[in-house]
Each structure stands twice: as C-alpha cells, then as structure tokens.
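Structure provided below as structure tokens; questions to follow.
As you look at this complex, bear in mind that one protein chain is not there, while each of the others sits in place.
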C-alpha cells in the first residue's frame, strides 16, 4: 500500500478493515403490488362492513404510501441496513456525556418476560404486584444511590426528568407564594437544561465557567437574585470535571431562596463515591440509559427518573407507587391523591421496560460493583487523557472524572478540524467521540470511555488517535477526506437542511438521484 | 473509478459495496489473566473439597488453555466475527443442493418456548404429552407429504437418515435370510450416499448417468444383480433434473429383489406435486434444514427424519412415538419393544428443536403453501437458467426442477474457472453457488435459488453473473483475483491441508505470522 | 464483575501511566467531607441466574395477555406482534447504538427513521413527521404547544381525550400559561358543541379520535369549527391502528396529527416504552418538535440520510428550541416501521377491519345480553362502553371475568362516574369469538 493509501495506518492499528457490505434501497423502492408479509387468523365472527358501521366517507380503502413486501424482504431489508450501524457490541463507543457502556444481555431477557412485557398499565394493582414491587424497590435503590429522599420513575428520558424537576421547583416556589422568573444555567450545560427551564416559562441566565473550567461561587453569587428559582448544574460537569465548589455554590443558591437542580447525566462517575443529595442538590434526574446500562436503541427509549429531597416530595408527578403492610403481607398500590403534584408526565408509569433492565443491573452489581463502575470509568478517562495529552490540546488540563475533553487547537495549522478527526476515526474502526460540545470549548472532542473498556482496548483507540494526529501533519488530506472505509463518504448536512427532503416521494427520489451533484459540496 | 477498479461493475449492479469492518483476534489472544465473564451464585451448601472426594491426582487446578475474558469481550468478539459471515438474512444464498430458503422467525420463537427448550428427554412421558403429540403429528405430516407409511424423527441430519435407511434395508434383507453385498449409486450422487452405504459394510457400484443427465433403466438393469441390496437415488437429481424413468427403474430394482433408497435432499421441488412413496421409493430421508426451513446454523444442527414403506416399518430406529386412545383421551408414549429395529441412532429422540421448527413451518404453509414452495422454487430455477443460458455453458440443457447446473466451459479461453466466478460473486454481494459438484459436470456451478427469492432479486443476481461473464472476457484478471471486497482475499486452502494448524498455540501463531508468505501461493 | 474488564494488573499499569498512586487518588477533587464513606445500601450483587430467578418470580406475580384473555385497552392495546420484529430489533447494531449523530456509521438507523417519517405522513395525510415522541400523551402535549407557537394564542380546547393524556397536556402546558377547556360528549358518545368552545384566543382544538370512550369522532366538523376562528386542529390518535381503516385526518382538515403507535409491534409492557408520533403540514416545519431525518448525498453523490433541521432543537437552539426532547423512542420507531413494512398497504387495513369486526360482534353480544347495555350509539373502532346491570359494580363484574380467565376491561368509575357502573371494553384481533362469548356472559352474570 502506498503512503497515500488511506488504509495504510488503519491496518497498522489492527482494529479495522473493509469488507463486503450490502446496498439496500428504501422499503418503498422494494415494494411490489400484491406482496404480503403478514398473516391474519381466519375471522371467527361475522364480517362487519366498516362502511356501513362508520360511513364510507370516514374510511380509506388501503394505506397508499405503505409498501408491499414479503416477510423475507422485510427481514433482509432491516438486517442489511443494520450492518451500516456502529454499536456498543462492536466496540468502543466513546461518545462523551452519553455513557455508552455495555448493555448486559441478561437485562434484555428480563425485560421480555411475559409477566413484564405483556402486562397492562391499567390492570388492577392487585394483579400487578410483582411489577409494582419492582418499581418501588428501584425507587428505593435510586434514592439510596443518589442520596435523595424520593424518586419518581415516570419521566421517559433525561430531558423529561429535567422538565419534571424544574416543574417541581416552580410548584414549590408557587406553593410558597413566590413567583421567581429566572433559572441559572452554566455556559457548559447541555442544551436540554435551558430548554427544559424555558418550557416552564423561565428566563435563562447563563453563568460563565471559570478559567479552570469550574463553576465558581462568585459567578453564581453575582447571578443570584430573589428572581432566581434555581441553578441547574451538572456534576461532574460536561467538561468531565468535578465541581469542587459545589457545596459553597449550593449554599449561595439556598441562601437566596433558590434550589439546586442536578443534571444526573454524569452520575456514573460518582456511584458509591459521592451522592448528589449530599452535595446540596435538591432535585435531579437519572439517565438510566447512561448510568444504569439500558441500551440506547439508536435514539431511545431511555428512562429519566427524577429524585427529590423531602421538601419537594409533595410535588412529585402523580401517581406514585406506595407500599402498605396489610394483614396479608406487603401490598403495593398507586397513590393518585397528590394535591400538590405537578401532575402526570407520561400516559402511564414511564418506560417500564427500561426500569426492569435498570433494576436487573443494580441487582447484578450490588454496592461494590456500582462503586467499581465509577472507579474504572474514572480510571479509563484519566488514562486516555494521560496518553493523548501530547498529541491533542487539552483546554482544561486537570484531573478528570468519567470523561475528558480535548480540542483540535493543535491541528489548526494543518487545517484539520475536530470534524475531520471524528470522521477519520471511523476508518480506524471507532465511533467518533461527542464533538463540538460543550460549546465553551471550540472544536471540542469529548471522550467518555466508560468502565466497559479494557486497557488494551483503550491502547488501540489511543494508537488510532495518535496515528490521526500524525496523519494530520504528514498527509492532512487523508484526514480531511475521511471517512474512506464506509459505504458512504462524508454526508452533506448543509444540503439536507437547506432543501429538506423528509419523506420518500417516488418522483422526487428519481429526479433527486439523476441531478448532478457537486463534488465536495459538503464541508 | 477506472475500468480496472474491481468495484466498477459491482457498483453498477447495485447490490454490494464495501464498508468498514472490524478486525478481531482469537479469543486466546484477547485473554488476560484475571478477567471474568461469568457469575456463580453463592454456594448454599457446605463447600466440598474435590481433592478429598476424588483424589488430587484425578483433578486439574484450572483449565489451562481456556481464555480469560469479560462478558463485554466475549459479546464483542462474537458480534464482530459474525459480521464476516454471509447469511440467508442478508440475501440470496444460491448453494445448490442446500435449499437455503428463508428461515422464519416464528420458528425460532416456537423452539425457545420453555416447555420445549427446557424439557428433558427422560422425563416421564406422562409429563411430556405436548412434545410427544407434536412429534407424532410431525411424523404423520411427513408421511403424508412423502407418501411413506411411517417416519422416524431420530436421525440428526440427512447423512444419519441415509445411514438409518440403508441399515433398515440391510436388516430387511437379513430378516429374509439374504446377504446382499452391493449398493448401486449413480455417479451424480452426493458423497454421503456411498459413505452411508459403506458404513453399512456395502460395496458401492457406481451407475453412470446417461448423456441427458438422467438415470436410465438399462444402466440400472446392467448393474442389477442378486447381490444388490438397493439403489440409492436422488430425485430430482443433483443436476436438478426429474428422473423421468424412475418408475421403470424402481420396477427393475424391485424385480431383482432390491429396494430403492430415495435421497430426499431435493424434496423441495416436489412438495404437493409428487410423492417419493408414489414413485417407487421404499425408504428415504428428509432434510428438514433444507425443505422445511430450519436454519443451517453455519453447519447444523439439522434433522434428517427417515420415512419408510410398510415393509420396512418393523426395522425403524427405536423407540417410536405411538398414540393410544385411553379413557382419559389421546395419550402418547414411546414404544421400545421393537425386536426387529435397527436400534438407536441418537442418544435421545433426535434434534427435537429442529423438529419443532419444521412442525411450525408445515402448520404455517398448509397444503397450498407447501405446493407453492415447489412451484415457485422450480419457477425460479428455470428463470435463472433461461436468463443465464447465453453466458454460461449448460451441460444438460433441459427443463430443470429446483436448481440448475452451469459450468465454466465457455470461460476456458479466458482461463477463468468456476472457482474464480464463485469468488467474484462475493464482490457482487452474493454467496457463491455450490461448485464442482456434481462431480460429473467439470467446473459445475450448481445454483438453487429456492422459492424465497423475488423476481427482482433474481434479476440482480443474473446481472452480477452476466457482468462477471463480461469481465471474464474483457478483464479476466479481475475475476481471477477475486474476491477484492472482503476483509481477507482468497485463502490458501492447499497450505492449510499441507501443514495443518488445527488449534491455537501461542508460539506457533507468532512464528506463523512473522514468516514471509509467498504471494499468489493460493490457486 | 463480568461487565468490567479491568484486572488488578491493568489497574496498576494505568495508574502508573497517569502518575497517581491509587484509584482513590483519582477522586482527589471530591472534597473528603462530601464523600459517601460507606458502601451503598443496596442488596449485594447477585449472580446472573439469581437475578433471573428473582425477576422471574416478580414477573410471575402479574397477569398478562398470555395468561388471560384480554379486553383491557384504554390507550394500551393487546395486538399480536409478529416474531420478525423482535428478531430484527434485537440486532445489536440497532439496539446498542446511539442517536445517529455520525451519519456515515449510522445509516441503518437513519434510513429507518426516514422510512418511518414517510409512513406516518402516509397514514396521517400530512407532509412532515418527526422521529418520535415519548408517548401519545406527551406527543399530544407537544402538539398543543406547537399550535400555541404557530398561532401565538394560548387557549386549548380538548375533546375526547384519554384522561391521562388530558393530565399530561395540563402538566406540559402549565409553564406556558395556557388555559385549557374541555368539550364534553353528547348522548351518542361523540363530542358535542365543539364550536361553542372555540374563540379568537383559541390556539387549537385537540380532538382524540377514536375518543377515549370509543366513538370515532367527526374530524371534518372539528376542523371546520377550529379553522372558522383561525385555530388549528390537532387530532390525537391513541390507537394508531385505526389509521389503517379511517380516512387520514390530514385529508379531513387536521393540521397536526399526533398519537400513540404502540399497536404497531410494541408490547404493552405495563405502559412503556411506547411510541409517540407527530406529523404536521410542511408550512409548520420550523415549529415541529423532535428529531427529523432528511435525505442528502455523500461526497460522491450517493444518497444518504442525516439528522437535519436541528436548529429547532435543544442542542443548538437551547432555550429557544421547539422542545426539550433529546433521547426519544428510537428502537420503538424501528419496531413500528418493521410492523408497517410487514403489514403494508393492505395488511394494515385488513387487520384494522378484523378489529372492527370483533368489536361489532362484542357489541352485538352485549346488546343481546339482559342486564348489559350500550350507552352510546356512535360508531367505534374496537373499543366501547358497556353499562352493567343496575346494582352490579364494575369491580364485581371484573372479578367474575377474572374467574373465567379474562381481564375484562377498564372500570370507568374513576374516569366517567356519570355513567354509573360501566366498563370500557376493547376487542382486538386477538379476541376469539369464544372468549368474547365468555366475557359477555361473565359481565352479564349479575343478572343470573
């Protein structure tokens, strides 16, 4: 292979290769009239005439626009396109802030038990005692792990947990006759924080991080006022740093009558080490799809339970699961008589299937295992930082927790960007890290290895990143043109946004594909 | 892409691409002392000292040579290496004689029901009535489909079915005081036929096929003698041809006191159309992993039930499943009192998990669906033949059944062989057909599309084969050097056989890899 | 621990590279006084087999749709799930991947989303659909918020809504200063006098059809009532399967169609994870909440898909985003897309017709049973209200059904006490004639 062969270094790292892959059109392009992929039992009741029952005008004859396919077609379609995805089960998936840890197979089996998967949220509670007990125990475990007093499992993801949390804060202030209008959000925060606060009608006040990347008490004090309902902070922060001033900051907010919301996305770093509830946080969410190993599913479902201190308990989403000791033993029921509750957030009790998985995870790890997660996650992140420090810029170079944030500053001379490094990593057989976040780090590469990665796995990943840094110097166009090993080369995101094509339309698809496309139009 | 780019035509056919793939060492190379991938419950009985119980000399301390891995390692290892495989769920898998039809997902669910998967072959039959009923009904369905009088589900694959069948033939003759020493096997037969007969101590007499590829009565008559225990034939034959003289041939064998064994590997072509039992066949095997959709599993497990006419029933493998009508209703039991039985072939009742799948398949298709399989399988094979006839040589060009056999005769001038065409098909996104079999066709390409393939799927496959034929003329080295799109290029099978390395040995592996390897050493 | 690969030797080597003495030292930034200093009080780790046994025992203490004949719906429906769905959704490439931020290595997920968006547009009769919401309830709340943004009005009229959806809408809209008005049902069970609730401050009418109590609503009339005052019509479909038979609400005038697609291949799962969907007209695209997947090309002009228009979203727009949603219900979207691909243009309609036939048979049996009655005459899809004999109670009727191996429906007392003792009963394609007969005789059993 020549030095210009984009596969040269890749082969040296020994993690990636190319292999035959399969093209696959859209379902609609595979469709043929009359093909069938389903079966229905013979109707054992008199056939009803929907037109007579519902009026012909209310009906459609068929679902035009849906494809017609055999089961074979459908199975192959999805099997083939699945192979275009990267996945945790294929390797290191270092998306910072996302905690792409291993998703245990045991959890998948547990969640599919018919007594969980085939049960109905409205069946009488006497007939769902097993599930209610599980939910109640999971609430207790999460409360213990976080140092909170009570937990609601209803929120379907972290952002909905935030929404619930801020709502409780609002309800709390309102219950005290206070109308506070502002929420403090550090400039390093995840976008869901301000968005969730805004959904509550709050005005967002951005609090700048200090030069060391940390949130400083004086910055919070400066922003604090009687208008402030709460501070939303993330600890460890999105820079992967433990907010060392958290106790003092919480004191300042509390002194001003405000509350402290904790974004629990990074809880993995603290399991068994420290508890948000002990750090001054009044309300927080958990991302069970991060810390508690439930799979991300290509974009969900997740689960975002919310935990609160006692003062906020009356405001928890309704209903709540309760346990009662009766003459027949422990009984679980749903309590809907919650006059101060912010109300329901979910049509039912939440993403229960994910809660079952998280429960299985807590039971599998126990106290020692949970702590070991935090320890090894932090060890991994610090090891990566130590090994990459020379080749990549480290904007805030200090001890990190579960993730480290690098940048492309050193590559600027070669006109190689974080985007290029990310895409080139794909050629080396890795999913890229989170990029361009947090926003306060220009060209951020946010790397979270999680505890699931072994030393030699990290070493191979480091080799890839070091090789890319060398390539950036020696042959930057290889990096800028990446990925080279994928079925599709770099995709034109600008074009997608400028002229949105958001669904398949037969004619449009034809025209689209015959239109000459300018090479290199993508950034 | 230049004309020499091996991917050029491939892209035009639109079936294949290359994509990033993942390298993966052997389990042993991933191993690290102290890593753990299992969990055991805490021991709830007194710990036993095996050395005291069994004697220290009888024990080992640990299983040296086994790797040490975490669950994460193991999951990734097998997920990664799985992506190097082709599969029915990825596309057309035209292995002739193998009937790589779609493996319904329903069958996989059914076989995993705990009442099937977790039950024990020796539990009292009163506690296995559901399974025994299923087995009994499957026997009846197979008997009806094949026109046989009785069926044993014991054989674990086709070859074991053959073994059982020939054993019954031997037992039959012996029961009549006859010691016949020969078995007639057509030259087009699968290797298991002579091997199974030889295992029975028979001498094999090869019967030549006629110029039209068919077995002719005169050839059989010429080979027939009182020494002949049976003729083993395959209908449709391995050339994909219906043996039109079968009735007359059977008559000749029967007249000579012999029996006719039917290799049922190609039964798919006859479902609902004609029945081996009506064609003069006395005993046959089924390959449930071919005709009845059970998955091939990368080399099994299969299931090879054997069906017999009444005269052979007493010789069936023991035990057999029986039904009795009792005052409490139908009851199923195992009958082991079979004095003439050839005995057991399997430690238990056979590959029951595969039998459950086959049962689900028969129930899903019903009489019409089974016949439709045969019809569409035959339609597909004839369509392929019609479209490929121009570009590839057709040694026996006549109406075919479920498969067609081509050859590389037309490519000889270009020095392109069947092996080359097969490997080049991989670049086009297909598994190659069966090659160099049947042995009577030099350079055979034996293509069995099965009924699972759609018209447009066949058209794409035809385009690939036509493109390869063109390449063979225009740029044969591309074909000879194939595959180009795979992680590994063509493998050196000669070297593997000359100096067998059949297990991993750390030192050997090192030495092996550092040894310079002659390029182009493979054929 | 089998999920964590580190050996003690690994840990040592890594600490050396980092240059610290101990793992403990890595946590030096955590002030001592803030550390936990004791083991967590959660149960000790159990082995895989023990965990499965424990969970198996908990699972066994819930009735479910395989243990009992099933007539309980009310927003969560017992339909058959083809086996291919779980087989495909269990591919690690789908379920252990993240949101497809890096398109070159996520085309499997992205193409699926694009296919889903296309199918939801076809089913709703609208032009743009997003890549899922948490569930039908929050999708409905987000739809109302969207209408408020589009119209810059703050009143929302709701009709026919599942009471839980109503609650969630109230919760979500609390921060936006909305007022919510409920239109009630008339004697036939359908929403009445909708127009009287709509005024110039009305952002939208949110109409559920089929309504919570079963009736298929008059979407066209609702659209006229809303549009007459410049309000939008949001149609919420808590049973997406009904779209297989009923005319697309978009064709009848709905501006936004949202709802719950659990019926498309997703197990009931004690209420979640399910699958919210939301579709709208192209002109409102910039106000749409949630993720969107769009078509584009790669550097060689080959078609591919990317997440797009993320300037609407929280990670770019932050407090000015159209929603705070981030993680959504991706894997459920995959399941539903597979379901729709399997059923296709005709299968979905055929399946919907079976549901209608089962409910019609149930209705006829109820009508013929002394003691039971049908309070509403409006046509239904697969769910209807059954009034019990005077003096009977829903609890007793359900207990009789349970004795017959049947989960018989929803006790309406907490939701519609005005109906007296009544059940909401749902008959899907999985209800056999025989089980319907047994149900009806159990429910009517008070009379005997």
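Each chain gets a letter, A, B and C, in the order it is written, and its residues are counted from 1.
Quick note on the criterion: contacts are C-beta pairs under 8 Å (C-beta built on N, C-alpha and C of every residue); 3 or more make two chains touch, one makes a residue touch a chain.
None of these values were measured; they are calculated from a predicted model.
A.B. asks: For the chain left off this view, which of C:87, C:222 or C:280 is in contact with it?
C.D. replies: Of the candidates C:87, C:222 or C:280, C:87 is in touch with the missing chain.
A.B. asks: From the list A:37, A:161 or A:236, pick the residue that touches the absent chain.
C.D. replies: That would be A:37, which touches the missing chain.
A.B. asks: One chain is left out of this view; which of B:226, B:310 or B:366 touches it in the full complex?
C.D. replies: The one listed residue touching the chain not shown is B:366.
A.B. asks: Of the residues listed, B:20, B:106 or B:441, which one is in contact with the missing chain?
C.D. replies: The missing chain is touched by B:106.
A.B. asks: Taking the full complex into account, what residues of chain A touch the chain not shown?
C.D. replies: Given the touch definition above, chain A has residues 20, 32-42, 69-73, 75, 79, 104-106, 108-109 touching the missing chain.
A.B. asks: Can you name the residues of chain C that touch the chain not displayed here?
C.D. replies: Contacting residues on chain C, toward the hidden partner: 2, 48-49, 52, 56, 66, 80, 82-83, 87, 90-92, 342, 429-430.
Quick note on the criterion: only the chains that are shown with their structure count from here on.
A.B. asks: Roughly how many whole angstrom separate the Cα centroids of chain B and chain C?
C.D. replies: 45
A.B. asks: Give me the residues of chain A that touch two or more other chains.
C.D. replies: 35, 71, 75, 79, 83-84, 87, 89-90, 102, 104, 364, 426, 452, 454, 483, 486-487
A.B. asks: What positions in chain C touch 2 or more of the other chains?
C.D. replies: Counting only residues that touch two or more other chains, chain C contributes 1, 3-5, 10, 45-46, 48, 82, 84, 86-87, 92, 105.
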